[in-house]
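The other protein chains are all here in position, but one chain of the complex has been omitted.
Then we have subunit A:
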C-alpha cells in the first residue's frame, strides 16, 4: 500500500516573510497613528481658533471683562 506523502513544508525564508508582511503593517500603523492625530487633534484645533476669531469682537470681550471687574487699571 502506497502511503500518502505529505507536502514538504515551507522551511526557509520564514523570518524574511514575516518581516516583509509586518514592515508594511508597521508603516501603515504608524502612518495611521499620525493621520489620526492630525485629523482628530491638529486640524480641529486650527478650525477652533479660526471659528473663535471669525466672529470675535474685542470690544464686546473688553466690556464684559470690565463689567466683571477683573481689570485693576481701569476705574
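By definition in this document, a residue touches a chain if its C-beta (ideal position, glycine included) is under 8 Å from a C-beta of that chain, and two chains touch if they have at least 3 such contacts; residues count from 1.
In the analysis below, contacts and distances are computed from a predicted model.
Asker: Tell me the UniProt name of the left-out chain, picking from "Gap junction protein", "Importin subunit alpha", "Cytochrome c oxidase subunit 2" or "High-affinity nitrate transporter 2.2".
Answerer: Listed in its UniProt record, the absent chain's protein name reads "Cytochrome c oxidase subunit 2".
Asker: In the full complex, which bits of subunit A touch the chain not displayed? Write them out.
Answerer: Interface with the chain not displayed, on the subunit A side: 14-16, 18-19, 22, 25-27, 29-31, 33-34, 37-38, 41-42, 45-46, 49, 53, 56, 58, 61-62, 65, 70-74.
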